[in-house]
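Structure first, commentary second.
Here the complex is missing one protein chain, while the rest keep their positions.
Moving on to chain A:
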Amino acid sequence: MNWFLNNLSTVGHLTWLHLLQSVLPVVLGTLVSIPIARFAAGRRARGAGRATGRAGGRRRGNGRVRRGVVVNAAALLYTIPSLALFVLLPLILGTSITSLVNVIVALTLYVVAMMVRACVDAFESVSPAVLDAATSMGYRPLRSFFGIELPLSVPVMAAGLRVALVSNISMVSVGAVIGIQSLGTLFTDGLRRDLMAEIVVGILATVLLALVLDRVITWGAAAMTRWQVRS
């Protein structure tokens, strides 16, 4: 406890850096994932689907292949070890080895790996009949996407977002091994100086951060999906 109070400003600063390195990649990764996922999900229910099945929006052969290729290619990114990526990225990007940019880029890739699948699922959760209705009333594709498809995919997307964010918060710590500042620094530093208190503070701060951000997403999603009836 004493250690914590004496180092309040350091812990605060590290928490801020940790927050930056975990939230920014989630935002960037999601923005990258949405168009990729929309492409992978393919055209759904634009009348053509009625040809074979009356349900509408039935997936055609090449659409299924495209979805598989894109989702699996994205998921493959996740198999690259994070430490390897942190070391490798400076060589590719020309950044210094302790730069925050390395962590942000690396974690963005992981978020893409997770969110592409989540977003594809989210788009597929939207009823083709609703999209069909939108088109039949005279919605043009762009307006239909932003006005209907995207808002309706929020519930499933938020679920993916929570997983991505929490796993990011734990992964940011790894950067501390190569000297990138975050709450993980408390682990490496505490280990080196044999300071148990410092390690415990690091663990608690990380858990607290994860809990708070998870709540924020849940509340945010609930506010955006009041139309879902929870009876």
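The definition used in the following text is that a residue touches a chain if its C-beta (ideal position, glycine included) is under 8 Å from a C-beta of that chain, and two chains touch if they have at least 3 such contacts; residues count from 1.
The rule is short, and it goes like this: contacts and distances are computed from a predicted model.
Missing from the rendering is one chain, named in UniProt as "ABC-type quaternary amine transporter" (options: "ABC-type quaternary amine transporter", "Carrier domain-containing protein", "ABC transport system ATP-binding protein" or "Ion-translocating oxidoreductase complex subunit E"). For the chain left out of this panel, the touching residue among A:Val112, A:Leu152, A:Leu183 or A:Val201 is A:Leu152. Only one residue from A:Val130, A:Ala159 or A:Ile178 touches the chain missing from this view: A:Val130.
As for the chain not pictured, it touches chain A at residues 47-48, 50-52, 54, 127, 129-130, 132-140, 143, 148, 151-152, 225-229.
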